[in-house]
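One structure follows; several queries about it will come next.
For this view, one protein chain was removed and the others were kept in their places.
Labels A, B and C are assigned to the chains in the order they are written; within every chain, residues are numbered from 1.
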Amino acid sequence: MSAAAIDHPFFTKLVGDKEAASLFSAEAEIQALLGFELALARAQAKHGIIPEEAVPAIEAALSGFTPDVEALAEGIGNDGVIVPALLKQLRSRLDTPHRAHLHFGATSQDVIDTGLALRLAEAITLIDTRLGHVIDSLGALEQRDGAVELMAHTRMQAAIPVSARRKITSWRDPLIRDRARLAASRDDVEVLHFGGAVGTLEKLGDKGTIVAADMANDLQLRHVDHPRHTERDGIASFASALSLITGSLGKFGQDVALMAQSEVGEIELATGGGSSAMPHKKNPVPAEVLVTLARFNATLLAGMHQSIVHENERSGAAWTLEWMILPQMVVGTAAALRLGLMLAENISFKRD
Amino acid sequence: MSAAAIDHPFFTKLVGDKEAASLFSAEAEIQALLGFELALARAQAKHGIIPEEAVPAIEAALSGFTPDVEALAEGIGNDGVIVPALLKQLRSRLDTPHRAHLHFGATSQDVIDTGLALRLAEAITLIDTRLGHVIDSLGALEQRDGAVELMAHTRMQAAIPVSARRKITSWRDPLIRDRARLAASRDDVEVLHFGGAVGTLEKLGDKGTIVAADMANDLQLRHVDHPRHTERDGIASFASALSLITGSLGKFGQDVALMAQSEVGEIELATGGGSSAMPHKKNPVPAEVLVTLARFNATLLAGMHQSIVHENERSGAAWTLEWMILPQMVVGTAAALRLGLMLAENISFKRD
Amino acid sequence: MSAAAIDHPFFTKLVGDKEAASLFSAEAEIQALLGFELALARAQAKHGIIPEEAVPAIEAALSGFTPDVEALAEGIGNDGVIVPALLKQLRSRLDTPHRAHLHFGATSQDVIDTGLALRLAEAITLIDTRLGHVIDSLGALEQRDGAVELMAHTRMQAAIPVSARRKITSWRDPLIRDRARLAASRDDVEVLHFGGAVGTLEKLGDKGTIVAADMANDLQLRHVDHPRHTERDGIASFASALSLITGSLGKFGQDVALMAQSEVGEIELATGGGSSAMPHKKNPVPAEVLVTLARFNATLLAGMHQSIVHENERSGAAWTLEWMILPQMVVGTAAALRLGLMLAENISFKRD
Partner (left out) sequence: MSAAAIDHPFFTKLVGDKEAASLFSAEAEIQALLGFELALARAQAKHGIIPEEAVPAIEAALSGFTPDVEALAEGIGNDGVIVPALLKQLRSRLDTPHRAHLHFGATSQDVIDTGLALRLAEAITLIDTRLGHVIDSLGALEQRDGAVELMAHTRMQAAIPVSARRKITSWRDPLIRDRARLAASRDDVEVLHFGGAVGTLEKLGDKGTIVAADMANDLQLRHVDHPRHTERDGIASFASALSLITGSLGKFGQDVALMAQSEVGEIELATGGGSSAMPHKKNPVPAEVLVTLARFNATLLAGMHQSIVHENERSGAAWTLEWMILPQMVVGTAAALRLGLMLAENISFKRD
């Protein structure tokens, strides 16, 4: 089943990205959720909230756990979240006394939002690395072709000549700024979410803060004052950063598609897409798809910002909307960087 | 890999829909593409464009064809479309003389757009049927609970009492109109796309029209004057129809979520989602997710309308954007109808 | 004050449209609201709900009424709607006994939605007329230049030659279909909204239907079963029709901008925009702005569909969102048609 092109076996190498998509696989999600539960148990045992011996018991139950995916899907269909069904499966692997020690004081959103944070941290690293590669590759292109003179165009009309250097700079500099914005969004995204039912850790008495701090340390996430269950500004801001990256790459793609036009020919593509009807053609496929991905993320961004309007202490409606949108934006961004690198490495400015 | 919740094994029963998603599987797409190629060969043989004996040869090559999906993905990565790689695999199953008879005079967009039309025809039937069920179910609810008096609310404040009948009517009537709009969009969607390289069927001489008419007849699609490769109004209009359906269901969901509030209690849910932290709660999960899906489709609709701006005789950028968006809207709509039916069958208006 | 370019004195002739914008002026809105109140009084007097003599009194009060706009703005700031403040001003012009006869049994949404319907009816006529002009003008262009041969382009690369006729058809045919869709949306839009506080006309006893029917007749609007206060499918569907029009024109504009490129030169513009830095340039301004308006309406359309999710019997939040968006879409559409006509009349296909 793959209604979304981003997941479709056919489209992986066009608009998808295996590495980024793997962060959102069922396996990766389960691992991240288990990571939360283990860190929680450890920190609670350390501070005497659950008994010490619960930790090895929980660790044993989690290690080697293979979920019954069908039952999880059934559970999500009922509960709207994976956690009750997952806990049921996990608790069946624990002796009765320890069942209550698993997930003690936590709520579904704690596990799910933290599990997402853990994977977005990896996504940011992946995107940052690829941004570096595209930036470097454009630098190498400038080094090689920067002195080529070409015609500039304003409002779709020939204007006066500029150097390729000037053009390449206008592609690379936004990516450098986008990279800094991405780095800044780590603070928004790599955050521990731990608040219990309504964000007050009411079951942990006066130990909420210290337990949360230890968990954050264990999971290499930021410990913040209070959980941000309903404060979606950080995640929406991260989505904006993604859309800026694909937008900047889309501008690069648009320019390449325009410069590679048969009649313009300012840029040459080392390889191009084939046509079933016209074998003579060399289509600037990656350039076009960069435009596609820019428009895709720009479109989706609106939905992420709609979902900031969160009702009360937890909005099922707004939260589920994020799940439907954000992973696709991450994968779309990774795909755009993959294509952007391919393009930067495969174009050359034509010397007369 | 399932970055899109709509495809994710976990979320199938929440925001996904197996039946609708199956229309967009690799298998379904291949079958539809093969259906086009066979209809093309038949019509061309009938009119003497390719030899009669090419038809059984092509039929044999297509039947029982199992694609090398990895090679198709590789091909799409290069060409931006599946067709060149698919033809290569198919032609390897044909004797040399017939290789040129497969796909003669056609272009990638002919096959892909027609293949989509075939599956959207099924999607419309599925959605139409489910709309009928939801409408009927709301009718039954009115029959049973219509006389119950409840408080109306304007601008989030209690106003004056109305009957449940009045409320149910305001949920059902839009769906009845949406259903008529969906039916009207068949004319836009169930269309044969056959134009060759640039929409002129230049390789078919004076037989383009008669071949196209026969193909359309064979495939049970409409034969139109000239192919609509670059005229995306029909597909965008269909996307609007989908978003109206999810919007109308979202209003129903929003009302149920508001009426089922603990403090309001005008509606009772037969079942509700469980909470990992608060076992006493009964969450109106399907009602919330109807709001999610309404906002999801509303968001995506903008992208479908952006992609009407199509460059020249074929825009890789705009066309690929449709592929990334439309299937998700179809599945999202089917999911909303599934949830809408579940909700209509499981709520009851409370009598004092 | 004109934060919206569509209203800005500078931009009227670029992205604005005086004629369409006049439908949304303060004066036009007041006239439409007064029209509702008068039709209401007439129909209620006819059926004995208010005394006969109230009609001439109300008519006198409404005729020549000049609103205190500042007080209306103040009222809207408090109440979220214009009606309470407007009624206060109108009632001060009536003798005490007749004050209660004005707006009897009606609610703010009745007046405002009906007032909008009256003006959208005019907007549809205006848009329909202009669509006819653009379609005719493209027909004349085909008549004159249709036989010119030019290079077709797929995926931004030269493909094979086509006739200008083929190209023009792909611009005109979507507009013909869009026009049919617009006509179909009259049924959705030109509707009387009259339901009283919560859509039940509870103050009119058994005379609600007959009064509404008479009012609809008087105002030349459709009388429907029950008021559609909370059923926003019709207005959202109308917004879709607008976005299809601007989308189709945007595709036309995009093609012209591409064909008019200095290096391509397949189309010549009779006139072009000047540049402050490069006097030699002739910029395809209307072609570009058609793309702008297509993207503008496509963007806004998402908001109109978000606003279908309406809480209970009246959502201040969703309803106000429509007010912020729809008039701009109407004006943007009218502007696009104005520019589209200018373009169709001012381009010529170049013969070699």
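Criterion: contacts are C-beta pairs under 8 Å (C-beta built on N, C-alpha and C of every residue); 3 or more make two chains touch, one makes a residue touch a chain.
As the structure is a computational prediction, the values presented were derived from the model and not from experiment.
List the shown chains that the missing chain touches in the full complex.
Hidden chain contacts in the full assembly come out as A, B, C.
Of A:92, A:143 or A:200, which one is in contact with the hidden chain?
From the options A:92, A:143 or A:200, the contact with the absent chain belongs to A:200.
Residues on chain B that touch the omitted chain in the whole complex?
Missing-chain contacts on chain B: residues 151, 153-160, 257-258, 260-264, 273, 275, 278, 281-285, 287-288, 302, 306.
Spell out the interface residues on chain C facing the chain that's missing from view.
Residues 1-16, 18, 20-22, 24-26, 29, 69, 72-74, 76-84, 87, 103, 106-108, 111, 196-197, 253, 257, 271, 273-278, 283-285, 288-289, 291-292, 295-296, 299-300, 302-303, 306-307, 315-318, 320-321, 323-325, 327-328, 330-331 of chain C touch the chain absent from view.
Take the complete complex as the reference. Which residues in chain A touch the chain that isn't displayed?
80, 152-156, 159-160, 162, 166, 169-170, 173-174, 177-178, 181, 184, 188, 197-200, 202, 225-226, 228-234, 236-237, 240, 243-244, 247-248, 250-251, 254-255, 258, 291, 294-295, 297-299, 301-303, 305-306, 308-316
Assume only the chains that are shown with their structure count from here on.
If you average the Cα atoms of chain A and of chain B to get two centres, how far apart are those centres in Å?
26
Please tell me the distance, in whole Å, between the geometric centres of chain A and chain C computed from their C-alpha atoms.
So the centroids are 39 Å from each other.
Out of chain C, which residues touch more than one other chain, so two or more?
153-156, 159-160, 258, 302, 306, in rising order.
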